[in-house]
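Only a single protein chain was left out; the remaining protein chains are all shown in position.
Here is chain A:
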Amino acid sequence: MLRYLTRRLGQAVLVVAGVVVLTFVIMRLVPGDPAVAYAGPRASPAELAAARAQFGLDDSLPVQLWKYVRDLAGGNWGVSLHTRQPVRDDLFQAFPASLELVGAALIIAIVVGIPLGVGAARFKGKFPDLSIRVSSMLAVSIPVFWLALALQTVFASGLGWFPVAGEYDSALDKTSPLHVYTNITAVDALITGNWPILLSALAHLVLPALVIAAYPAGVIAQMTRASLIEESARDHARLERALGFGETSVLTRFALRPALNPVLSLIALVFAYSIVNGFLVEAVFNWPGLGRYAADSIRSLDTPSIAGVTLLVAVLYVVANLAVDLIQGVIDPRMRAR
């Protein structure tokens, strides 16, 4: 296990190093001069030179890369060109909001997706199976930004059941101010017993979380179905049927647990995917997370911020993958041999 652990960790470190280099290269491809973008179009030559020196743009590329890596390791992720704040602080503000949204979405996706997958496997080839397969295919094929606009138009603007945009009603800050611990509004409101803000936060969460949940719910249902059908064709399932267990018992009592193993690794993969998918949803619902931050950065060609978002999500993805591999290495010794 220790050898597996070190090998897998070594791979992850190598990948993160590659991610840093690739991000650096992409950000150097930017047309135009970042110093001009920072100092503004009417800056004097002296101000421009100062900005160039501040960003180290006068150094050679390898030196810039080295300084970039050194700064990253030292916790300096650069200064955002549009908020004028350290990128790390901006990310620290925005990331918890995205996490709240994607966390809620994944919970919905798991609660909906796994039972649907089980249902489809139970009635394989019959009508429930077909309708679940079609709807899960639709769920993964729907453009999220369009679904977000549609739900917002119908259920928020039209019927008025849910708030149109935002994370919670900021007017409540006056009547019941929120103490910030985790930066995740719903969690902070819950642990401090701030019920008005908790209710408002949950109401704001429903529509965007449902939109983001569509894709993971679809793939989780498909994977559960396929994995369960495979598992229920094994010898142990034949024995259980011979012992007189009904088909539903065979599936849910015996086949489901081993069948969920690939679903687990899938969930880690769709986690990072959903964060990026959430970017589009955040833009529609004006959610103060990474996506809105990224959209603002894109509009102002704010390379340090874009690099920060890109790095953060990529590293998150590597860590999620590593975590799944390690967990599976513990559960299933065969994985370690790979």
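Note that in this section a residue touches a chain if its C-beta (ideal position, glycine included) is under 8 Å from a C-beta of that chain, and two chains touch if they have at least 3 such contacts; residues count from 1.
One rule holds for everything that comes next: contacts and distances are computed from a predicted model.
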| item | value |
| --- | --- |
| Per UniProt, the name of the complex member that is left out, chosen from "Cytochrome c550", "Heme-degrading monooxygenase", "Carbon-monoxide dehydrogenase medium subunit" or "ATP synthase subunit b" | "Cytochrome c550" |
| Residue among A:Q54, A:Q85 or A:S141 touching the omitted chain | A:S141 |
| Candidate in contact with the missing chain, chosen from A:V69, A:L199, A:A268 or A:A283 | A:A283 |
| Where the unshown chain meets chain A, residue by residue | 11, 14-16, 18-19, 21-23, 26-27, 29-31, 125, 130, 133-134, 137-138, 140-146, 149-150, 152-153, 157-158, 272-273, 275-277, 279-280, 283-284, 294-295, 298, 301, 303, 306-307, 310, 313-314, 317-318 |
